[in-house]
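For this depiction, one protein chain was excluded, whereas all remaining protein chains were kept in their positions.
This part shows chain A:
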Amino acid sequence: MSVTTDQRLEASAPSRREARRQRRGVGHASTGYAFVAPFMVVFVAMLVLPLAYAAYLSLFQERLIGGTVFAGLGNYTRALTDPRLLDGVGRVALFFVIQVPVMLVIALVAALAIDSGLLRAAKAFRLGIFLPYAVPSVVAALMWGYLYGRDFGPFSQLAGDLGLPAPKFLTSSWMLGSLANVVTWEFTGYNMIILYAALRAVPHDLYEAAAVDGAGAIRTAWSIKIPALRPALLVCVIFSVIGSFQLFNEPQLMQRLAPSVIDSGYTPNLYAYSLAFTGQEVNYAAAVSFLLGAVIVVASYAVLFVTTRRSRS
């Protein structure tokens, strides 16, 4: 009896242990996959597959008469020599170069001001700057469209009362600036929050050391806080690269107010949209989208390259 029991124990003990170990091992892996699976499904279905399909589409030309023909890289060569696309890319590049530094400097100053602790009602100030970000860009564009109004907008009326000529916010020479203003208004608070959060993570002993060395508030900001913010600033810049080159909402909504200034090729994204939904040139739109994606990758990489090299030197 005992022998058999022992035998049974001997036989079962390691296998049970092994099973438990196995179960634990497998269990870990499978729960991991189970957690990741919903993301992967959505990621593949909503990002990878559409991208692959768009890439496939960009190699064809579908015509209203005569159906679909294989175009090879024809759509890409057409896009590379399409003056309207190149104009659009140039325009958003200009937008990026001017708007983003202005926005980030304002965001940085605001973040430092809040962090300094010298500001009264800092919470209200923080919320106030962030608030425009909570306004949907559709509403923002409508609101600014009203403010920019040439005949009856408040700025025009103010200028009229002062005997000045009405500002021409919606003309072709001012439009990019007017859009930059809307985008700055919308996203300064958002960038400020990122920078402010990064500032909170700076170790306090650094400040104490600086204080011991006799550094004032401005010196501390310049020599400790801003260098510590470099990674956060980089994140902001990369987001802004993407945001600028993908500019779509604001110009599309302003289009209703100044349709002749913002034409369908005003920004590359607007152009792709117009190609696909107005001209039914889905294939060409796919090629344009891919090229725009490539431009964004290159621009982001260039920003990374420049900033990391500068920080090393």
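Here is the rule we use: a contact is a pair of C-beta atoms (placed from the backbone, for glycine too) under 8 Å apart; a residue touches a chain by one contact, two chains touch by 3 or more; residues count from 1.
By our rule, contacts and distances are computed from a predicted model.
Think of the chain that is not pictured: of "GMC family oxidoreductase", "Hydrogenase expression/formation protein HypD", "Gluconate 2-dehydrogenase subunit 3 family protein" or "Multiple sugar transport system substrate-binding protein", UniProt labels it "Multiple sugar transport system substrate-binding protein".
Among A:L199, A:V261 or A:A299, the one in contact with the hidden chain is A:V261. In the complete complex, the residue from A:A107, A:I129, A:A210 or A:A272 that touches the missing chain is A:A272. Interface residues of chain A facing the missing partner chain: 46-47, 49-51, 53-54, 57, 63-66, 133, 137, 142, 145-146, 149-153, 172, 187, 190, 194, 239, 242-243, 246-249, 256-261, 263-264, 269, 272-274, 276-280, 282, 285-286, 289-290.
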